[in-house]
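See below for the structure under consideration.
All protein chains but one are shown at their positions in the complex.
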Amino acid sequence: MKAAILGATGYTGMILLRLLSAHPGISEIFAVSSSRAGKSIREIDPGVYTAVEANMSATGGRLIDVKKAAELKPDVVFAALPHLESAKICEPFFKSSVVIDLSADFRIKDHGIFEKAYGCLPERPDLLDKAVYGLCEIYGSEIRKADLISNPGCYPTASLLPLLPVIREYGNEGKIIINALSGISGAGKKAAFNNLFVERTENCGAYAPGKSHRHQPEIKKELDAVGGTDIDLFFTPHLVPLKRGMEVTTLLDLKAPITDCELDGLYSKYYGDSPFVSWDADRLPQSRDVWGSNSCRMGWKIEGKTLMLFSVIDNLVKGASGQAVQNMNIRFGFAENAGLRIYGEL
Amino acid sequence: MKAAILGATGYTGMILLRLLSAHPGISEIFAVSSSRAGKSIREIDPGVYTAVEANMSATGGRLIDVKKAAELKPDVVFAALPHLESAKICEPFFKSSVVIDLSADFRIKDHGIFEKAYGCLPERPDLLDKAVYGLCEIYGSEIRKADLISNPGCYPTASLLPLLPVIREYGNEGKIIINALSGISGAGKKAAFNNLFVERTENCGAYAPGKSHRHQPEIKKELDAVGGTDIDLFFTPHLVPLKRGMEVTTLLDLKAPITDCELDGLYSKYYGDSPFVSWDADRLPQSRDVWGSNSCRMGWKIEGKTLMLFSVIDNLVKGASGQAVQNMNIRFGFAENAGLRIYGEL
Amino acid sequence: MKAAILGATGYTGMILLRLLSAHPGISEIFAVSSSRAGKSIREIDPGVYTAVEANMSATGGRLIDVKKAAELKPDVVFAALPHLESAKICEPFFKSSVVIDLSADFRIKDHGIFEKAYGCLPERPDLLDKAVYGLCEIYGSEIRKADLISNPGCYPTASLLPLLPVIREYGNEGKIIINALSGISGAGKKAAFNNLFVERTENCGAYAPGKSHRHQPEIKKELDAVGGTDIDLFFTPHLVPLKRGMEVTTLLDLKAPITDCELDGLYSKYYGDSPFVSWDADRLPQSRDVWGSNSCRMGWKIEGKTLMLFSVIDNLVKGASGQAVQNMNIRFGFAENAGLRIYGEL
Partner (left out) sequence: MKAAILGATGYTGMILLRLLSAHPGISEIFAVSSSRAGKSIREIDPGVYTAVEANMSATGGRLIDVKKAAELKPDVVFAALPHLESAKICEPFFKSSVVIDLSADFRIKDHGIFEKAYGCLPERPDLLDKAVYGLCEIYGSEIRKADLISNPGCYPTASLLPLLPVIREYGNEGKIIINALSGISGAGKKAAFNNLFVERTENCGAYAPGKSHRHQPEIKKELDAVGGTDIDLFFTPHLVPLKRGMEVTTLLDLKAPITDCELDGLYSKYYGDSPFVSWDADRLPQSRDVWGSNSCRMGWKIEGKTLMLFSVIDNLVKGASGQAVQNMNIRFGFAENAGLRIYGEL
């Protein structure tokens, strides 16, 4: 199968190169970059070139532009592009390829909510109904038939996996309060002061708190959908000096107390067959547990009616490129964990 | 003035050595260690020796034991010792010196709460009434007269400074939810697997969540005192890969909405004269803002009746050794910022 | 095939667990630990348990002791044990299994040199002649037939790969000066002050310089063997705040100037068929190029007769556990890169 990566030089693109180079179902990779077309992969990404050159024979080991990529008719297209640009750049592929979009362009179907979060209306409202939200463990049956998959954000993935089953089966009362910690790669490969080593090491802090982060509505619409209510969601992200990794601490009140055993049963019902979601009743997860893997590890603490949930993912893998590959695996009938790691790196 | 540091080889002891070596009111430092008495400071702490040797002439630049320190009659004793050992080891100094205890041994006056948090009754219940809780900006007038000062924990310091004025003047409704991020030095200089570089870099996670951390009752008793109620406090600490630094994110509901202007006025009333507490209405603090300093920087976000507070300190300075020196400054009539840095290191 | 890992809870053991859990030729893994036998892998190594439990069915997902491991008759034994203990603990396996020893116990055949470096005579001198030095790209044909493989140290691997072909084909004049940078995991999983996060972050420095590091004679004996002389080798390691990674900068004088083209040809001759060794004539390698992989990346700079060589490896993979698996692959006829990654992680 032939796969194209639009935006191959960003961090999610670089991870996709690594994952697809080792994927048993991919024979040819087209690395696409508008600004660096023509450059050799050896020059662009020294860490991966020896692994991927053999899979880039059609393009002589070089990056190509979008037009050329469209001519080569990839079976699947991974769009690792900036929000508000992705829908436009993917245009040549919508009819002929399965498109897995890692941007936010197709994540929110409500135009008003989208506009509030991103400052303009969705570029392709005509495709919104067609797009499936690619949260693999929840929407697997829809993904199987989708030709346009909207890959979830990292914060929503880590927040929703522990929370959705609880809200769906038990509901909640009052506020849901999410505090998240993210590694710096979440900001993308941008040469901005805020992303410099000297600015971020030995430093941490919150940003865009409460209801002001773009991922707040992405999480809320999923919770509202299963909870059947207008959920009062506070989501506060924090930057911490990790390269990769994400931890989410959630606090909510249930309508009645729950037991460890019930919660364990709930997660078994939803995730018992998933290769990637695991949990411990007696240990809080650490972000390193899943570093480099497509796994989500969860834990919890119950205090009366109050439930605290803890979850970790690798923001670039399960939070982006790994889940994109998982979506491809589901869509094309590969083993769900083909080409994806389950263990966390030391 | 002569100062003794009990536990001079731990992290808070090492910071005390640095601060006191540059303090204009200290002429002689006794560095005390039960396990390493007799060793030269040059061998024990290569980073500080050139700065402190001149202040250690009475002991020939060497560490001494507690007995010897007591004979040398220090004016002030800083006890940078483990919980449950400190009260005992300080015994020879209670009558003759001002004791500033950095452990938890005198922080909680209620025996039951102490026992629940630390697993045994307080060692010296007879001294509990005499001990003043050394949160400098709040208890300055008591500190001025105290001979036994119980230096607050790092989490309580960072949590209480933004929160106490709000609770005292406005009260609150429902839960108070604190999520804190701490650097690794908060765990002390212990050769434990959990503190290893390889275990902590590229890793983060929560521990002792909700009501199970020892600092939860230390924070709660202060809030209860000013709020006049039994406050429902959830406190969840997280370890992040910083050497030094602490960030606290607090969410609470007020009885009625408050404005930015009112909050700014409130903090001006409480902290307008303090050299160390500052705040911005339009920017969230970052832990680097105060790295190496004795400052606490604060910020906030208001959403209807919900108030989110953000605060940062250096856990080893304002959260431990710096506040201890500030307590000494207040107690002995030095300028409150003598020997203490206000700016955050780059 | 059945594999045992002696010392499964140390860093090299943990990496072996990860690599073998994904190796196509390994059906059963015995995780061995003298001190923690009986514990579940879930408890011991939370990052890997979901990946490896299925391969530990014979032991119920639990660690076992050496005696039990010997009864289970593994085909291959990886000894990830401390120097001077390994040869002893491996005793039950020498006759029945292929033993790949990651310690130094069989690396140096000269008793005097061994004693000087390690402070005592080799434990099993009778096996020294049988042991093959497992530097895969150099000793492949010997490894193919070996039943006892002595896996090289990380510093020697990174130093010798660029240097051995040069010395063998061109010789040298005067000193060879190696300066190496190592990540902290090179010190193993030891709860020592020196390995603490607070001690190692924002810190770097040299140790055991010149001729005093134990790896100096391990490197020298290989160079002497191909150079036919008593080479004057200065080897100075430095600790830098990486979790994993190693960079080696080597300076030597050749007898006559060499060209970029000749050096490129030399490396093609030695490593053209190797999946793991690569080089660039126009770029110096960075340790991240090979993070998490079994690769060695090399570069150089020529100044007249002086040649500067640069090489990077992941100290835990090509410098330890990955090369051990590569040795197994060669010995048992698997593809040389089976279960091993070629690309460096982002």
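Points worth noting:
We just call them A, B and C in the order they show up, numbering each chain from 1.
In the analysis below, contacts are C-beta pairs under 8 Å (C-beta built on N, C-alpha and C of every residue); 3 or more make two chains touch, one makes a residue touch a chain.
Just so you know, these numbers come straight off a predicted model, no measurement behind them.
Set against the missing chain, the residues A:54, A:198, A:225 or A:335 yield one that touches it, A:198.
Checked against the full complex, the one of B:7, B:74, B:162 or B:292 touching the unshown chain is B:292.
Of the residues in chain B, those that touch the hidden partner chain are 11, 14-15, 18, 21-22, 42, 46-48, 50-52, 185, 202, 243-244, 275, 278, 280, 283, 285-286, 288-292, 295, 297, 316, 341-346. Touch with the hidden chain on the side of chain C covers residues 174-175, 177, 179, 181, 198-199, 202-207, 209-212, 234, 236, 238, 240-245, 247, 249, 251, 284-288, 291, 301, 303, 306, 308, 310, 312, 346. Summarising the interface, chain A meets the missing chain with residues 11, 184-185, 189, 191-193, 195-202, 241, 243.
By our rule, only the chains that are shown with their structure count from here on.
Chain centres were defined as the mean of their Cα atoms; on that basis the chain farthest from chain A turns out to be B. Counting partner chains per residue, chain B has residues 198-199, 202, 241, 243 touching two or more of them.
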